[in-house]
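Some chains have been omitted; the remaining ones sit where they do in the full complex.
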Amino acid sequence: MAGSFFKGRFLSLFDYKTEKYIIAKNKKVGVLYRLIQLSIIGYIIGWVFVSKKGYQETDTAIQSSVVTKLKGVSVTNTSESGRLVWGPEDYVIPPQGEAVLFVVTNFLETPNQKLGYCAESPKVLDGHCRDDEDCEEEKMVIAGNGIKSGRCLRKDENSTGTCEIYGWCPIERKFKPRKPLLLNAENFTIYIKNFILFPKFQFSKSNVLETSDDSFLKKCRFDEQLYPYCPIFRLGDITRRAGYNFQDMATFGGSIGILIEWDCDLDKGYSNCNPHYHFTRLDVSNNSISTGFNFRHTRYFKNAAGETYRSLFKVYGVRFNIMVHGKAGMFSIIPTAINVGSGLALMGAGAFFCDMVLLYLMKKSNSYRERKFEGPK
Amino acid sequence: MAGSFFKGRFLSLFDYKTEKYIIAKNKKVGVLYRLIQLSIIGYIIGWVFVSKKGYQETDTAIQSSVVTKLKGVSVTNTSESGRLVWGPEDYVIPPQGEAVLFVVTNFLETPNQKLGYCAESPKVLDGHCRDDEDCEEEKMVIAGNGIKSGRCLRKDENSTGTCEIYGWCPIERKFKPRKPLLLNAENFTIYIKNFILFPKFQFSKSNVLETSDDSFLKKCRFDEQLYPYCPIFRLGDITRRAGYNFQDMATFGGSIGILIEWDCDLDKGYSNCNPHYHFTRLDVSNNSISTGFNFRHTRYFKNAAGETYRSLFKVYGVRFNIMVHGKAGMFSIIPTAINVGSGLALMGAGAFFCDMVLLYLMKKSNSYRERKFEGPK
């Protein structure tokens, strides 16, 4: 009789009497039955509600502001530049405290460059020449430093020389860094202020301790357990956490990513929404490290006669890239209703699937079939 | 007879005859029935199709280009710097019109710094000393300005002094800003050009009026009602819209987020895809404002003898961070089909749920049960 069909279907998930009968008749079918039941309920409760927090409305459009400030000073002594003191205003490029910043750890200064004529660097392939015809006048040197003057400068008639160019002379000398000149860079500290706002919930927080003790931020260092709200890091500690040695990175330069993650369950209250810091080296590909990171910048001067001259700096260093990710969740009736609804839908489909399997795929399912469509006598 | 089961199930959502019978027999069941029906239909039509626009294909991978340009000029008169005129080339850092920019509103210049020996700032804890042994030679001052020379400079024998350092001298003096020096900064205007592209639909638009009237953009100011396509904002208006006073922010510095939102329904046509501007203060955490925003930068000079000296600027100001979010939707047959399909699936599951509730959870459901499985006589 038809009524029992429906009952059977419903019972297939909840009525233990029927199940006991099935299990008594056919143990394999019973076990499968239970497994399917458990997996569906487990999926809905475990995955949708506990793991994915399906009862919460989420906001992933985090708005974030990052301000960085470095402290520390280093002294270098080179033949070109003399004895120099480097403060944050010099070694942080750009200096305005942005989320992407470069810290100079090594450099080569070429002081007092003037526009004039000199030999192209032998490193530039297109600047090589055997005679003046190789150096066509007014032609640029490809990937070079100036414009050819038409003369080939050689030591003697048989050697390969380099074209004379019009450019900033003297040309930068060859430089193979051996160790970082700013020895103290490892001990520089970076203070990362991060403010976040989840606009949907009007929730804002900062990664800095809200304290009235001014001197705390002057002395503290970050420690996940002790001082999670003191976002002041030694540069050497950052590279160590990323798995690399600072002195190695500092010689040729590199790139470090600092990921600040805010995964906030706002149902648990303000104090449970904490930032987590992750450090990774970014210039690594398939476990091989790239050949470094450097660029050139200049300082222009004018002498008393109004003539321009400049200092060219080739700087090596570590680039820090601070990225902020985050999402916040809060209980809301709409996603709860939708997830309960689609959970029940899946449950219905699961029961339907159980029936299909038991009716048609299991050979010895006759006893189930009878039971299913006749109901317990 | 089995045929009626199916009919009943189908009728449970659409056939009013059966429902009338149910309602006549059991009013509570009838009301629940109707409520479930309405909520499912309401969910599909209201939520999936009207609110979430389930019939549209969406593109959230907005490509955006932001160009900013500031106008305005201010005059300052300080004892260190004399009378200075500040144009955008000076007070916008960096000057290249990026989406993240800093506007100087307050500053302290320390002109004519040279490398040499002088006393460390008393603000630096590690620079305090009682005698020369506290100032170990060649050691860096932690969070200080130079390298210790080995001498402790004191007024008299009993007082606490500061170590002599080798660094850029004179050291920057103490500075507690009282009011912004660039008084006129409030009246500076920022012109925000924003171009967007939704690559999936090849749809591009700008937030600037497409006009042939060149003088319009020279005079207009943004107004949501009157001039939504004139993206020129007074800085003072931006902070006011964010809920803060410009002069307060300008003294110590701060951070403002400008969010441009493009939420475009391309089915409604080109002219209905408009930007919306939101302004929030970003350096606020749990309603308490951080202690400001400043950084230092330098200008290097050389004298006739080739010696380097510099001006150190400590600048306070407001950082503007322009963020562009957006999504576009356009009718497409695939998401429509998928949503109709899963809507019908949910409808089936809903009917199944109704049956379960009515058959087993309601005690007085006998009349429904009979009706359900026998059909109307």
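Note that the chains are named A and B in the order they appear, and that numbering of residues resets to 1 at the start of each chain.
Rule of thumb we're sticking to: a contact is a pair of C-beta atoms (placed from the backbone, for glycine too) under 8 Å apart; a residue touches a chain by one contact, two chains touch by 3 or more.
Remember, it's a predicted structure, so these values are computed and weren't measured experimentally.
Undergrad: With 2 copies in place, how many does the full complex contain?
TA: The complete complex, not just the displayed part, contains 3 copies.
The rule is simple: only the chains that are shown with their structure count from here on.
Undergrad: Can you name the residues of subunit B that touch subunit A in the complex?
TA: By the definition above, subunit B touches subunit A via 1-2, 4-5, 43, 47, 93-94, 100, 102, 115, 125, 140-147, 166-168, 255, 257, 259, 278, 280, 282-288, 290, 293, 295-298, 300-302, 304, 306, 312, 319, 321, 323, 325, 345-346, 348-350, 352-353, 355-356, 359-360, 369, 373.
Undergrad: Across the complex, what residues on subunit A touch subunit B?
TA: 1-3, 5-7, 10, 61, 63-65, 67, 69, 71-75, 83-85, 87-90, 94-98, 112, 184, 187, 189, 193, 195, 197, 199, 204-206, 208, 210, 218-219, 270, 299, 301, 303-304, 334, 338, 341-342, 344-345, 348-349
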